[in-house]
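For reference, the structure discussed in these notes is given below.
Only a single protein chain was left out; the remaining protein chains are all shown in position.
For reference, chains read A and B in written order, and residue numbers begin at 1 within each chain.
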Amino acid sequence: MTREEVFEKLNEVFRDVFDDEDIKVAESTNADDIEDWDSLSHINLVVAVEKEFGIKFSMGETQKMKNVGEMVDIILERTK
Amino acid sequence: MADRSKIENLAKCSMFLIFFVILFWFCNKVFILKRNDGITPMQNFYAQKQNTVDVLFCGPSLMGELGMDELWYDYGIAGYNLWGSGEPFWNCYFGLKEALKSQKPRVVVLEVSPASYQFEYSDNTGQLVNTQGMKFGKNFLDAIRVSTPKEKYLELFFGIQTFHWRFKELSRDDFLHFTWIQDCITDKGSFHYYHNNAKMDLTDISSIVEFKNLYPKAEEYLRLFIEYAQQRKIQVLLIKTPSINRMAEAPFYNCVSKIADEYGVKFIDTNRVSDEIGFELDDSADGGHINVRGMWKCTSYIGNVLRNEYNVPDRRGEKQYISYEKYTEKCHKKHIVEMKDKKGYAAEVLRSTQKPYLDLYVPIYFSSYNYNAPVFVRCGLSEPDNDFSWTDRRFLRMVCNFPKNCMGKDLKAKYNLAQIFNGNQRIIVYVNNSRVFDKKLSNGENLEFHFSLPADSVTAHIMLEFPNLLNNDKKNALAIKNVVFTE
Partner (left out) sequence: MHFLYNLLKFIVDDFSIMSFWFWTCLAAFAVIYYTVGKRLRVQWILLLLASLFFYRANCSTKLMLWMLVPVCLTYLVALVINNLQGLRRSLLLFCAVAASVAFLVYFKERNFFIVTHNALACVFNFGHWEKVNIAAPLGISYLILMLVSYTLDVSWGLVKPQKNPLKFLLYVIYFPITTSGPITRYVEVENQLFAEHNFDYDRFCFGVQRVVWGMFKKMIVADRIGLIVGTIYGNWENYTGFTLAIGLLAYTLQVYTDFSGCIDMALGASQILGINLPENFRQPFFSSSLSEIWRRWHMTLGFWVKDYILYPMLKSRLIQQFSNFLKTRLGKKNRYAKLIPTWCGMLVVWFTVGFWHGGSWKYIFGGGLFFFIMIAGGQLLEPLFAWLIRIMRIRTETASWRLFHRLRTFFLFAVAVSFQRAPSFKTGLCMWKRVFVEFNPWIFVDGTLFNIGLDAKDFFVLLFGGMIMLFVELGEHGNKAESISMRRWIAGQNIAFRWIIYLGLVFSIIIFGMYGPDYNAKSFIYAGF
């Protein structure tokens, strides 16, 4: 999987979780950029991402992720 | 470069700390409670000139009631009253040590009421007023250590902890209470009571001979006090001013008497010599403290002892001791103002039994076109049943201070008389030493005369002479209602 493909899929997930068709995520997107992205929706997001990519984030990774870019890094590593 | 910034930082810190300390000291001085029952006597003591205190008085409020003004007025004895509210012996001891740093009195007088105190530590107020006046030093630290349990050391050391609450009641005086601003040297510590709300306990206790031991800490510091003074060749005099409950406390003072004998120290128990001193029921302010009436008698008695048995010199006229003159004058003015009741005036008269005339400072009130002066001239012979006063002295001198705009004016004086005794009286009036009136008046007449105020003064010394009266033969001259001055 290429990075761009991951980003495409993530866009889908984000739009689904936040119910907003206009979301487009980038490397540096984080909780400050999306209005409803709070601690609760974060966990829903993580679960949705796990489902979409068939991977499992560890608790540590869930906590450590600072932005979408880091999320993508972990996804790429897992799906190698 | 790094070193320079280090030095800079160090310099900045030091300067900051210096500012802090100065401000902190200033805060302490401003916020400290200016109580005249312990704190200001100590503070003003420091302002006294070196070696100008011949007699040092220590003790609780029962010592504070003794008037240094009376001592000076009658005997010229330079005494300072270093007292504190409820001051236990240990605070007296440290106060003494502190005092002896700058003064060398000949006699130290200790009031021994604390002999009946049965506590290890005074109450909070007592602890504060008896320590906070002291300057920082070993005595201050020792006083704290002894005055209070260890949990409260910090509280007493940093008095600001208690006083900072005073931010709600700061007054102008608080900010001016510095020795270079205020005239602290003309305060000798005494506190005067003017009221008479309870009768003095005059029970005869000559039969009470039991002993009751003092509280150990009290006895320890009583002995330390006496020993400390005696080591420095200072004579000690123990006294007991009138108690509120003679019979209950007498056993303690019997014990004190024993201790006094041990050290060869004289002990005057006024409870046992009340007749000699001449105490009366009305000499008490609240049952425990004597008012100025009682104070005059008591101080007179003690002064006599000090003069004759301890040879304390007469300092009247000496330049170094001028502050005592000023203090006495201040106190006398205050007495006249405070003693508005007729009995007080009577006492005022009684105390000047040696003098042929009665000196009065008369407050003048301006009302529309004349100046009124209430005149209370009582002689303590009997209760007045009307609102007037009479005199039995041969001379009655009234000192009247008129408003400033009266300088140089011609005034007419009218004494509204209620009665002229013995049919008629020859009355001579001198104003500022010049005779302005000399006539006989009969009952029903009023006394009227003219006089001029000097061009440079608003004071008129008006002397009334009643030549028919001989000194002290207790016949009345006239009864005055009031005096009215018109232009």
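Heads up, the rule we're going with is that contacts are C-beta pairs under 8 Å (C-beta built on N, C-alpha and C of every residue); 3 or more make two chains touch, one makes a residue touch a chain.
Remember, predicted model here, so these are calculated numbers, not experimental data.
Colleague: Which chains here would be touched by the one that got left out?
Modeller: A, B
Colleague: Which of B:14, B:51, B:124 or B:197 touches the chain that is not shown?
Modeller: Among B:14, B:51, B:124 or B:197, only B:124 touches the chain that is not shown.
Colleague: Tell me, which residues in chain B touch the chain that this view leaves out?
Modeller: Residue positions of chain B that touch the missing chain: 5, 9, 12, 16, 19-20, 23-24, 27, 31, 124, 150-151, 154-155, 160-162, 164-165, 167-168.
Colleague: What residue numbers in chain A mark contact with the hidden partner chain?
Modeller: Touch with the absent chain occurs at residues 38-40, 43-44, 46-47, 58-60, 62-64.
FYI, only the chains that are shown with their structure count from here on.
Colleague: Find the geometric centre of each of chain A and chain B from their Cα atoms only, then give the gap between the two centres in Å, rounded to an integer.
Modeller: Centre separation, chain A to chain B: 89 Å.
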